[in-house]
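The complex appears here minus one protein chain, its other protein chains still in place.
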Amino acid sequence: MTYVDRPSVPNVVKFDEPTAKKRNKLSLMLNTGSDIYQGACKKRGSTLKDEYRHASGTAYMDPKDMAKLGVKNWDKALVKTDWGEVVVYVAHSRDAPHEGQIFICKGPWANVIVSPETYCCCDPTYKGVPATIEKSDEEPLLMADLMAEVYKKYNENETSTGNRLVKIPNNNASNYRS
Amino acid sequence: MEYILKNGIVYDPTNNVDGEKKDVMFKDGKIVDTVSPDAKEIDVTDKLVMPAGVDPHSHIAGPKLVVGRLYRPEDSRRGIVPKKGVTRAETGFSIPSCPATGYRYSRMGYGTVVEAAMPPLEAKHTHEEINIIPNLDIAPLPLFGNNWFTLEYAKEGNIDDLSAFISYWLRLVKGYGIKIVNPCGGEAWGWGMNVHGLDDPAPYFDVTAREVITALAKANEKLALPHSIHLHPNDLGHPGNYETTLDSMKLVKGISKNSPVRNQTVHMTHIQYHSYAGTNWRDFKSAAPDVAKFVNNNDHVTCDVGQITLDETTTMTADGPMEFDLHQLNGLKWANKDIELETASGIVPFIYSGRNSVHSVQWAIGLEMFLLVNNPWQIFLTTDSPNAGPFIRYPRVISWLMSNKRRTEMIENREVHKAVEKKSTLATIDREYDFNEIATISRAAPAKAYSFTDRGHLGIGANADIAVYNIKPNEIDPSIEYEVIEKEFGNAAYTIKDGRILVKDGEVVKVVPSRTLWTNVNGIEAEEEAVIKKIMPSFNKYYTIKFENYKVHDHFVPRPMAVNVQAGKAAK
Amino acid sequence: MKIVTFNQKEISQIGLEFDELIPDKIYQWEKKDFEKYEVPIGNSRFPLRDYFDVDVEGSAESPADVKIIINGDLTRVKYIGSAMSAGEIVANSSVDLHCGSEMSGGEIIVNGDAESYAGREMTGGLLTIKGNTREFCGASYIGDWRGMTGGTIMIHGNAGKQLGECLTGGEIYVRGDCDILAGIHMTKGYIQIDGDVTRWPGGQMQGGSIVINGKLSRLLEGFIDSEIVKNPEVSGKQLAGKYIKYTGDIARNGKGNLYLDAEKNRNFL
Partner (left out) sequence: MGYEEPITDYDYKVDNCTCAFCGCNCDDLVYLVKGGEVKGEIKDGVVVSGYIDGGHVIGVRHACRLGASKVMEDMDQRLLVPMIRDEKGNLVETDWDTALDKAAELIANAVRPVFYGWSETSIETMHYGLELGELVGAVLDNQATICHGPSLQAVQNAGYPVMTLGECKNRADMIVYTGNNAMNSHPRHLGRYSTFPRGYFRKRGRFDRTLVTMDPRYTDTAKMSDIWVGFEQNGDYEFYNAMRAVLRGKKLEKDIISGIPKEDIEELVEEMKKVQFGALFFGLGLTHTLSKQRNIDIAINLVQDLNKFSKWNLIPMRGHFNVNGFNIFMAMEQGFPYGVDFARGYPRYMNGETNTIDLLTREEPDVFLVIAADPGAHFPSGANRHLANIPVIQIDIHWGPSTELADIVLPGSFIAVEAAGTSYRMDGVPIYMKKAISRPKTTRDDEWIVNELLKRVQKIKGIKPTVAGK
């Protein structure tokens, strides 16, 4: 079967990094993309489940960065960019070393913090977004909770999600047409 | 439904009707000799009436077309027409979208088009496009000239197995006949190389174009396919290539034809590109007189021209190496598409300009071919669309053929480069085509070459595929009124397909789905099975697709028109 | 002289397309023609009068006699002055996409920012943007290797990415800074940037000239034959000061020229 609890990652005990100076907050480059666990979980359709939260809502870090931040596998962290902030798990990246970069698989968690700017080339900026990461005690939200929290689709008390809506043409006016 | 077209001036070369004023009657999609008094009358008094056009070689559907559309949005944008009435929006100039292709052919009075290159692996794609193109009957020619199985059989000289292979494959991919493109050159392009001439072997396979062409021609006649081999010979577009062209034509001279309809055993396509003398682009000149002389003396050859129309167009051919050379020449974006085990292809945008000496001479060579080949049944109207120019330029080519005045004007007004006078004989030829000859090169002769007996003429029982133009043949002087000729041939007064009026006064008024013409060879099923069994291990090993998923399912050919052939026995 | 003034009443969320409101098409229009006119919005057309009050003064014999003034928030008005060949348009606001695209003559003044594709495929005329502009200013249509072929674009603010993509003629001046890949694929023409440039100007350029009077952060390897030139003359313009002159982009056998202010870019010496 293709179900897993969480992606398998190198199981590194928090190691001593002599050059690393412990910091509460790191500035790094955020990349997003896909990996096999995220792909399998998403396309199987298990997006409401805990598996998806671990497959997609995880920031894969270089072990040196993890040491600097003082986190170990499946600890929680808050990632912030100009576009938003989200709580995710952290884990040792299988693609390490890539010091100074974190990788979050595409999914609702990464979406909150990537840039929608396309620079006229239709593709949002999914990679190379400057970000900060700090340790957090909060639990990453499950998919449905995250969507409700971020987009407020059915929260009646929220009137608008910050759009500039001014006037939508009324297309019922059939009298406009001959 | 019955119709009668009253009092038109009819040109029907197949039935020796040369500009007679007569009525054309049709009923339920077929031409008949009498209709009831209830028949709907369409008055076409003194107007030009011909069978609907038959295009013998055009690239209108298939993977490389779509690559062209995909990577040339600037071309798609050039031909935009908003949706209107029964028609959807059109896009594209040199590579129109599928709906536009159908509408534009209909407006010119065409009814049948041969799609000249279908890679068997992607045949489903070609058929999908055929289904989207409206208003035409389309016969796709699968590519066999660089197929690995063909190369092996040609090397062994195993004509029996080759025939069975081809007959099976035609059914598998729903193709009409054998297309050969730069034999062995396409395979060599797999390694970034090319072959030169007939005796340069393909790397590793160690087989020459001479062997491949001979083998395929023999197989073609052995099966008695309706069309002969359709040959795009080696060395396209190289100065001095006319010798290869002559050799290629000589090659099949000894093979006797096995067909009651067509005369030829080889159809040489876009011969304009293959009639160059010289050794490089500086001393490049026309060899059209030599090639035309050979054609005039040999009736086993037909050819279509591939006339340069001096437009910005998109060149696309299965001749991969030649397209790369072209890219090196003009530096414009180059697309290439190699198909495993089967063929290559390439695409490059190209701007043919009258100010360029080479392009102008190419233009002249095409016209020379038209004018120097005496028998209009041996030379057909094409622009190798979109290679030498888009098919919507056929009316312009017709106007050039009918007007020596216009040709002289172009040369004298320097609309083309002065090299035309030095490097070709065009300026010395004053022949002008008449309407009967135009009807022959664009209708009757191509239909005959493909053994289409149900179209290309207006005899009793033929499909009611008819074109009427707002030209009064008895009043007009095409030599002077070439502009009228161009305009009217581009905007048919009526285009009738299978008895249905599709175009009226240059506007598409009805849209019908296209049909697919393909050749079904019967009678050698046992041989076919044996051959398939033999090649299956190689197929499974080297293709990346399963045999079950290779074939063109009936789903993709919803409106087939199978031409049934008894292997070895020429059909009636 | 005819002066047509558009005063905005209502902003539409879905962009209005102004490609039919150019001097070439409206020089004979009266007020009542504007009253009747329906402007394309999305997949439909809606009365222009719902969105703009139009005042017409004077009369015009030809498009060249027309001056159009548009007031209001035009950040949702696309194609202002698109394909115009004569006359004058003054937009007193920031404008949306395609301002002055395909224009062949006349003048457009934007008293604000312009969104992307300003001056795309221009063949003539003058486009002045008093604020900033964004991507693909003076570029070609996607896929075409012939971009802007003539005319002038003046940008008083900053420009975005891929300024003057596939430039085949004409002149672009940027007073402010410029983002990556200015003059990419250009074959002819002239680009002058007075501010700083981030990365890789002139990528794959084959001809033409780029002058950078500010600081450059990164240059491509394809630029070679650097030499110091003093007070050079570039496409008929006399520059003052010391410049580092490069030829490139050699990655594409290019013969374009890139002039870098020598004082501000000492690290390249």
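Observations
The letters A, B and C name the chains in turn, as written, and every chain counts its residues from 1.
Here is the rule we use: a residue touches a chain if its C-beta (ideal position, glycine included) is under 8 Å from a C-beta of that chain, and two chains touch if they have at least 3 such contacts.
This one's a predicted model, so the numbers in the text were calculated from it and none came from an experiment.
Across the complete structure, the visible chains that the omitted chain touches are A, B, C. For subunit A, the residues touching the absent chain in the complete assembly are 1-2, 4, 29, 31, 33-36, 39-49, 56, 83-84, 93-98, 101, 103, 106-108, 111-128, 143-144, 147-148, 150-156, 160-165, 168-169, 171-172. Although one chain is hidden here, its contacts on subunit C can still be listed: residues 13-15, 17, 40-44, 78, 97-98, 116-117, 135-136, 142-143, 145, 162, 166, 180-181, 184-185, 199-200, 203-204, 218, 220-222, 224, 249-253. Residues of subunit B in contact with the chain left out of this view: 61, 63, 65-67, 69-74, 76-77, 80-83, 86, 88-89, 91-92, 95-100, 121-122, 124-125, 128-129, 131-132, 134, 148, 189-192, 204, 324, 327-328, 333-341, 347, 511-513, 541-546, 548-549, 553, 555-556.
What we mean here is this: only the chains that are shown with their structure count from here on.
With centres taken as mean Cα positions, subunit C sits 45 Å from subunit B. Distance between subunit A and subunit C, defined via averaged C-alpha coordinates, is recorded as 37 Å. For the pair subunit A and subunit B, the distance between C-alpha centroids works out to 56 Å. Residue positions of subunit B touching 2 or more other chains: none. By the touch criterion stated above, subunit C contacts subunit A in their complex at residues 10-14, 38, 41-42, 44-47, 116-117, 134-136, 160-161. Interface residues of subunit A facing subunit C in the complex, by the touch rule stated above, are 119-121, 164-169, 171, 173, 176-177. Within the complex formed with subunit C, the residues of subunit B that make contact are 71-75, 77, 332-333.
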